[in-house]
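A selection of the complex's chains, in situ.
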Amino acid sequence: MGAQNTAILLLSCPERKGLVPVISEFLFQHGGDIVHADQHQDPDQGMFLMRVEWELKDFDLTPDQFPSEFNPVAASLKMNWRIEYSDVPARVALFVSKEDHCLMDLLHRWRVGELRCEIMMIVSNHEDTRRLAEFHDVPFHYVAVKTADKTEGERGQLHLLEENHIDLVVLARYMQILSPEFVARYPNRIINVHHSFLPAFIGPRPYQAAYERGVKLIGATSHYVTAELDKGPIIEQDVTRVSHRYELADLKEKGRDVERMVLSRAVRWHLEHRILVYGNKTVVFV
Amino acid sequence: MGAQNTAILLLSCPERKGLVPVISEFLFQHGGDIVHADQHQDPDQGMFLMRVEWELKDFDLTPDQFPSEFNPVAASLKMNWRIEYSDVPARVALFVSKEDHCLMDLLHRWRVGELRCEIMMIVSNHEDTRRLAEFHDVPFHYVAVKTADKTEGERGQLHLLEENHIDLVVLARYMQILSPEFVARYPNRIINVHHSFLPAFIGPRPYQAAYERGVKLIGATSHYVTAELDKGPIIEQDVTRVSHRYELADLKEKGRDVERMVLSRAVRWHLEHRILVYGNKTVVFV
C-alpha cells in the first residue's frame, strides 16, 4: 500500500471551494504524480483535512525548496500543513517497564519491515528487557525513575531523546505517568497504549475494574499522550471477547493480544503519516 | 442446541467436594437423561454455579413433586436453586418508545422460532409501533408516562404486567427510566439495552458522548435493570468499528445493528435459562 520514494502532505484549513484543484494543480505543475489522496470534511467546524502522497521521481521541488514555494498557496487558504518524506524514516524511542509483549511485537514488526523507522533506543526503568534489546541490536538505556519525584529521571530521558533527535516516543507498556512538562515537549509525538476500552476504566488497574464490573469484552486503546491522563486523542481501539470463566490473570493475558494490535497499528499509521490530530480527535487516513 | 422437552436446573452454592456426583446421581435415580451440563467455580468467593438440563421423557418427578424431593439435597448443600421447564414458555412484555428496530428484530426472531416465549403484549408511551404490533398479532397497549411523575404511568404498566402474569420485561429501546419501585418488582427479570459499551458513556446521549470523545468503536450493552441506572449485571456486549467519517447520525444508525444483536442474544439466553446472576455479574452458560 505504499510506494517507495514519496512525499506526504498533511493539511487542514477552513472549508472552502476549490481546495482540491488548487492543491492537486500545484503538485501537478511541479511534476508530482499523486499515488494516494484522501480528504475529510467536518461540517460542524467547517474544517477541511487532507492527506496527499505523490512520487518524488519527477517532482521538481527539493525538500529545501518546497516550503517557500508552497507557503503562498497555504497562506491564501489559511492552511496548517506539514510535509513528510518516505525516505526519511522517523527516529523512534521505545519506553518500556517490565512487561515486554508490546516491545517484542514492535521490534519484530520493525525487523520484518512492517514499521518503516529507525528504532534508536529502548529506554526502561527496569533491566528486564536489556537482553531483548541486544538481540535486536538496539541500544538499551536504563533510566531510574522515582515515582515520588520524576524530575531527575525525566531529565535523563529527555537528554537521551534530544541527543538522538527522537521524533516519536512509544510507550510500550511503560508504567510511569509522564509529567506535563515532558508531554509538552513532544506534542502528538508520544503514543501510549492503555489497557482498556477508553473512556471506560481510565487510570490504574483497568483489568481489575473490568473484572469487577463483569464486562463481556475487554479492550485496549492507543492514543497520543496529553497532559490529562488517558484523555488524549484516540488513534485505535479494539476488543476481545471474555466470559465469566476469565479470572483476573486471564483478562490480563488475553488483553496482551489486543494491546499489541492497537499499539502496533497506531505506531504504523503514525510512521506512515496517516494521522491528523484535530481537536481532541484523530483523523486516520487508511 | 436445545432438546424439545426438558427441565433445566440452575443452582449456586458454596463450593465443596462431590457436588456434581450428588446432583447427577439424583437426576439419574429419577430417570433424567442429562443433555447439557455446565458449571462454574468462583475461587475468590468459594462459590459453585451450575446449569443442568435433562430430558423429561423418562423422568419420574412431576413439576409438583420435584421441589419436595430435591429440597433435602439442596438444603444439605446450602443451595439456591430454581427449575425451569422448556415446554413452559416465559410470558414476555416488550416495552418500546419510538424507535422500533429492536422491537422489529425481536418480533421477527420470535416469529421464526428463535425465541421460545409468548409475547403477550407491547407496551409503549407512543403510538408509533401499534401497526407493527398488529402485523404480528400482539396486543398493543399505549400507556402515557409523564417524565416528571411516572407514578400513574407505572401503575398502569404494572397492572398490565400482573394481569397477564408476565415473567420477563424487555426494554426494547424504551426511553423512560423505570422507578426503583418498578424495578424491585421484577428483579433480574427486566432486560434493557444501553446504547454504549458500558461502563463507558453511562446515562443519556451516549452516542453524542462517543462522538465527542472520538472513539474508534461504538458498542451496546444488554443488562438486567437494577435501581442504579446502567449499573445492572451485564449480559452481553458487542461493538462495531467507526471512523472519523461517522457523524453523529451515522453512529446512531450503525449502533442500531449492535443494539439489536446484544438485546436479542440476552433475551434468548434468558428464555433458555442460561443466565445466572451472581453478585453484580452474570454467568452465561452457552
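Letters A and B mark the chains in the order given here, with residues in each chain numbered from 1 onward.
Keep this in mind: a contact is a pair of C-beta atoms (placed from the backbone, for glycine too) under 8 Å apart; a residue touches a chain by one contact, two chains touch by 3 or more.
Here the structure is a predicted model, which is why all the values come from computation and not from measurement.
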Copy count for the complete homomeric assembly [2 present here]: 4
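Note that in this section only the chains that are shown with their structure count from here on.
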Cα-centroid distance, subunit A relative to subunit B, in whole angstrom: 41
Subunit A to subunit B touching residues, read off their complex: 40, 43, 197-201, 213-217, 219, 233-239, 243-245, 247, 278-284
